[in-house]
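Take a look at chain A:
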Amino acid sequence: MGQEQIIFYFFAASVLISALCVVVMKNLVRSIFLFFVTLFSLAALYLFALADFIALAQVVIYAGGVLVLMLFAFMLSNRELLNSLKPTASGFKINHFAGILISLLFLFILFTVIIKIDFNQLDWMQERVPINASDNTTHQIGIHTMTTYLLPFEILSVFLMMALIGAAHLARRGNKA
Partner candidate 1 sequence: MNLLSILIFLPIAAALLILVLPSGFQQRFKYISLGVSMIQFVLSVFIYTHFNNTAAGINREEQFQLIEKLPWIRLDLGSIGKLEIDYFLGIDGLSMPFLMLSALVMFVASLASWEIKTNLKAYFSLFLLLNTAVMGVFCALDFFLFYIFYELMLLPLYFLIGMWGGARREYAAIKFFLYTLFGSVFMLLVIIGLYFSVLNPATGNHTFNMVLMMDPGNYINGSVFSAMAGQSILGISARLLAFIVLFIAFAIKVPIVPLHTWLPDAHVEAPTPVSIILAGLLLKVGGYGILRICFSIFPDAAIQSAWWIGLIGLISIIYGAMNALAQTDLKRLIAYSSISHMGFVLLGIASVTTEGLSGAMLQMISHGALSAMLFFLVGMIYNRVHDREISNFRGLAELMPQFTFFVMIAFFASLGLPGFSAFMAEAFSLIGAFTSEDVNGLLPRWMAIGASVGILLSAAYFLWTLQRMFFGQVRLKGGDTWKDQLVDVNTREKFALVPLAVLALLLGIFPSLLFDKMNASVLALVQLITG
Partner candidate 2 sequence: MEGLNFTENRSLIALLAAILPLFSFVFILASKKGGGANFALSTISLSFLLSIYLFSQVWNAEPEHKQLSWFLIGKVQFYAGILLNNLSVLMMVLVSGISVLVHIYSREYMKSDLNIHRYWAYLGLFCFSMLGLVISDSLLLIYLFWELVGFSSYLLIGFWFSKHAASQAAKKAFVINRIGDLGFLTGIMIIYTQFQTLDLARLFGDGGLISTSSVENGLWISGSQQMPVIWLSIAGFAFFLGAMAKSAQFPLHTWLPDAMEGPTSVSSLIHAATMVAAGVFLIARIYPVFDPLVLDVMVWIGAFTAFMAATIALTQNDIKRILAYSTISQLGFMVMALGIGAYSESIFHLTTHAFFKCLLFLAAGSVIHQIHHYCEKNSHDFDYQDIRLMGGLRKRMPFAFLGMCLASAALVGLPLTSGFLSKDSILIRAFEWAATREGVVVILPWLMVLTSWLTAFYIFRLVFKVFFGESREIKEDKLGHLNDSPVQMTYVLLILSFFCTFIVFAFNPASFESSWLWKGFQVSVIEEISIFHWMVPLILNFGSFVLIFITYKIYVLDKGLQSIEGTWFYRISNREWYFNEIYNFMFIRSVERISLLTYRFDRTVIDGLVISMATLTTTISFIIDWFDRKIIDGLVNATGSFSKYIGRFFRNFQSGRLQHYLTTMLLAVLSFFILSYLI
(Lines give C-alpha, C1' and ligand atoms only; values in the text may rest on other atoms or scores of the structure.)
Protein backbone atom coordinates (compact mmCIF):
# COMPACT_ATOMS: atom_id res chain seq x y z
CA MET A 1 0.00 0.00 0.00
CA GLY A 2 1.55 3.20 -1.11
CA GLN A 3 1.57 6.50 0.56
CA GLU A 4 -1.21 7.73 -1.66
CA GLN A 5 -3.47 4.92 -0.65
CA ILE A 6 -2.83 5.44 3.04
CA ILE A 7 -3.73 9.07 2.80
CA PHE A 8 -6.79 8.25 0.75
CA TYR A 9 -8.09 5.70 3.20
CA PHE A 10 -7.34 8.00 6.07
CA PHE A 11 -9.50 10.67 4.56
CA ALA A 12 -12.09 8.15 3.61
CA ALA A 13 -12.27 6.94 7.19
CA SER A 14 -12.36 10.51 8.36
CA VAL A 15 -15.31 11.24 6.07
CA LEU A 16 -17.33 8.30 7.25
CA ILE A 17 -16.53 8.52 10.94
CA SER A 18 -17.02 12.24 11.18
CA ALA A 19 -20.26 11.95 9.22
CA LEU A 20 -21.46 9.27 11.58
CA CYS A 21 -20.54 11.41 14.52
CA VAL A 22 -22.36 14.37 13.04
CA VAL A 23 -25.43 12.26 12.82
CA VAL A 24 -25.40 10.69 16.25
CA MET A 25 -23.93 13.62 18.15
CA LYS A 26 -26.16 15.05 20.81
CA ASN A 27 -24.69 18.50 20.84
CA LEU A 28 -25.69 20.34 17.73
CA VAL A 29 -22.87 22.86 17.73
CA ARG A 30 -20.32 20.12 18.00
CA SER A 31 -21.95 18.18 15.27
CA ILE A 32 -21.87 21.20 13.01
CA PHE A 33 -18.16 21.52 13.56
CA LEU A 34 -17.69 17.87 12.79
CA PHE A 35 -19.67 18.50 9.62
CA PHE A 36 -16.89 20.90 8.76
CA VAL A 37 -14.41 18.03 9.13
CA THR A 38 -16.44 15.83 6.87
CA LEU A 39 -16.59 18.44 4.15
CA PHE A 40 -12.88 19.04 4.31
CA SER A 41 -12.10 15.35 4.13
CA LEU A 42 -14.42 15.06 1.16
CA ALA A 43 -12.56 17.87 -0.56
CA ALA A 44 -9.41 15.87 -0.02
CA LEU A 45 -11.02 12.84 -1.62
CA TYR A 46 -11.95 14.99 -4.62
CA LEU A 47 -8.30 15.76 -5.02
CA PHE A 48 -7.64 12.07 -5.36
CA ALA A 49 -10.08 12.04 -8.21
CA LEU A 50 -8.06 14.79 -9.82
CA ALA A 51 -10.74 17.41 -9.32
CA ASP A 52 -8.84 20.18 -7.75
CA PHE A 53 -11.24 22.92 -8.74
CA ILE A 54 -14.14 21.01 -7.35
CA ALA A 55 -12.27 20.45 -4.13
CA LEU A 56 -11.69 24.12 -3.91
CA ALA A 57 -15.27 24.93 -4.66
CA GLN A 58 -16.32 22.44 -2.01
CA VAL A 59 -14.24 24.13 0.59
CA VAL A 60 -15.22 27.61 -0.42
CA ILE A 61 -18.89 27.02 -0.95
CA TYR A 62 -19.61 24.49 1.75
CA ALA A 63 -17.19 25.32 4.46
CA GLY A 64 -17.22 28.96 3.65
CA GLY A 65 -20.82 29.35 2.62
CA VAL A 66 -23.15 26.74 3.86
CA LEU A 67 -21.60 26.17 7.24
CA VAL A 68 -21.26 29.80 7.93
CA LEU A 69 -24.81 30.28 6.82
CA MET A 70 -25.95 27.67 9.26
CA LEU A 71 -24.01 29.17 12.07
CA PHE A 72 -25.24 32.62 11.19
CA ALA A 73 -28.72 31.30 11.18
CA PHE A 74 -28.25 30.31 14.80
CA MET A 75 -26.57 33.47 15.76
CA LEU A 76 -29.02 35.79 14.04
CA SER A 77 -32.03 34.09 15.34
CA ASN A 78 -32.92 33.58 18.92
CA ARG A 79 -30.46 31.98 21.24
CA GLU A 80 -33.27 29.76 22.32
CA LEU A 81 -32.92 27.97 19.06
CA LEU A 82 -29.59 26.67 20.14
CA ASN A 83 -30.77 25.79 23.60
CA SER A 84 -33.79 24.04 22.42
CA LEU A 85 -31.75 22.03 20.05
CA LYS A 86 -29.59 20.45 22.65
CA PRO A 87 -31.75 17.71 24.07
CA THR A 88 -33.40 16.78 20.85
CA ALA A 89 -30.54 14.87 19.36
CA SER A 90 -30.14 11.46 20.82
CA GLY A 91 -28.17 8.43 19.75
CA PHE A 92 -29.39 5.18 18.34
CA LYS A 93 -32.79 4.37 19.63
CA ILE A 94 -35.06 1.51 19.01
CA ASN A 95 -37.70 3.83 17.65
CA HIS A 96 -35.29 4.67 14.92
CA PHE A 97 -35.48 1.12 13.85
CA ALA A 98 -37.16 1.91 10.57
CA GLY A 99 -34.57 4.56 9.74
CA ILE A 100 -31.71 2.24 10.55
CA LEU A 101 -33.28 -0.55 8.60
CA ILE A 102 -33.76 1.58 5.54
CA SER A 103 -30.26 2.96 5.70
CA LEU A 104 -28.75 -0.46 6.09
CA LEU A 105 -30.89 -1.82 3.29
CA PHE A 106 -29.74 0.97 1.05
CA LEU A 107 -26.15 0.33 2.08
CA PHE A 108 -26.53 -3.33 1.34
CA ILE A 109 -28.09 -2.69 -2.03
CA LEU A 110 -25.52 -0.10 -3.02
CA PHE A 111 -22.67 -2.33 -1.93
CA THR A 112 -24.04 -5.27 -3.84
CA VAL A 113 -24.42 -3.12 -6.91
CA ILE A 114 -20.98 -1.62 -6.66
CA ILE A 115 -19.27 -4.90 -6.01
CA LYS A 116 -21.06 -6.57 -8.86
CA ILE A 117 -19.85 -4.08 -11.40
CA ASP A 118 -16.40 -4.18 -12.82
CA PHE A 119 -16.09 -0.54 -13.65
CA ASN A 120 -12.95 -0.86 -15.59
CA GLN A 121 -14.72 -3.10 -18.01
CA LEU A 122 -17.34 -0.50 -18.84
CA ASP A 123 -17.10 0.50 -22.47
CA TRP A 124 -16.93 4.18 -21.95
CA MET A 125 -14.15 3.95 -19.37
CA GLN A 126 -12.02 2.27 -21.91
CA GLU A 127 -12.91 4.60 -24.77
CA ARG A 128 -12.57 7.94 -23.10
CA VAL A 129 -9.49 9.91 -22.34
CA PRO A 130 -8.92 9.99 -18.59
CA ILE A 131 -7.75 13.09 -16.82
CA ASN A 132 -4.07 13.13 -16.10
CA ALA A 133 -2.64 14.45 -12.93
CA SER A 134 -0.90 17.07 -14.99
CA ASP A 135 -4.01 18.42 -16.62
CA ASN A 136 -5.27 21.83 -15.70
CA THR A 137 -8.79 21.03 -14.73
CA THR A 138 -9.61 24.61 -13.90
CA HIS A 139 -8.82 25.54 -17.43
CA GLN A 140 -10.98 22.79 -18.76
CA ILE A 141 -13.83 23.77 -16.55
CA GLY A 142 -13.53 27.29 -17.78
CA ILE A 143 -13.79 26.20 -21.38
CA HIS A 144 -16.69 23.87 -20.66
CA THR A 145 -18.53 26.61 -18.87
CA MET A 146 -18.34 28.84 -21.85
CA THR A 147 -19.09 26.25 -24.51
CA THR A 148 -20.95 23.05 -23.82
CA TYR A 149 -22.29 24.07 -20.48
CA LEU A 150 -23.06 27.62 -21.41
CA LEU A 151 -26.78 27.21 -21.09
CA PRO A 152 -26.83 25.62 -17.63
CA PHE A 153 -24.29 28.13 -16.50
CA GLU A 154 -26.44 31.03 -17.56
CA ILE A 155 -29.54 29.46 -16.19
CA LEU A 156 -27.74 28.89 -12.94
CA SER A 157 -27.33 32.59 -12.61
CA VAL A 158 -31.06 33.10 -12.88
CA PHE A 159 -31.50 30.29 -10.44
CA LEU A 160 -29.20 31.85 -7.88
CA MET A 161 -30.88 35.18 -8.36
CA MET A 162 -34.23 33.62 -7.70
CA ALA A 163 -32.96 31.77 -4.66
CA LEU A 164 -31.43 34.95 -3.39
CA ILE A 165 -34.56 36.98 -3.83
CA GLY A 166 -36.70 34.27 -2.38
CA ALA A 167 -34.53 33.52 0.60
CA ALA A 168 -34.18 37.21 1.29
CA HIS A 169 -37.91 37.61 1.06
CA LEU A 170 -38.53 34.79 3.48
CA ALA A 171 -35.93 35.90 5.94
CA ARG A 172 -36.71 39.58 6.05
CA ARG A 173 -39.22 41.18 8.28
CA GLY A 174 -42.31 42.71 6.82
CA ASN A 175 -42.81 46.45 6.59
CA LYS A 176 -45.79 46.52 8.80
CA ALA A 177 -44.77 43.90 11.29
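Quick note on selection: all candidates are chains of the complex that A comes from, given by their letters.
The working rule: a contact is a pair of C-beta atoms (placed from the backbone, for glycine too) under 8 Å apart; a residue touches a chain by one contact, two chains touch by 3 or more; residues count from 1.
Since this is a predicted model, take the numbers as computed values, not measurements.
Undergrad: Between 1 or 2, which touches chain A here in the complex?
TA: Only one candidate touches chain A in this complex, namely 2.
Undergrad: Can you name the residues of chain A that touch candidate 2 in the complex?
TA: Where chain A meets candidate 2, its residues are 98-99, 102, 105-106, 109.
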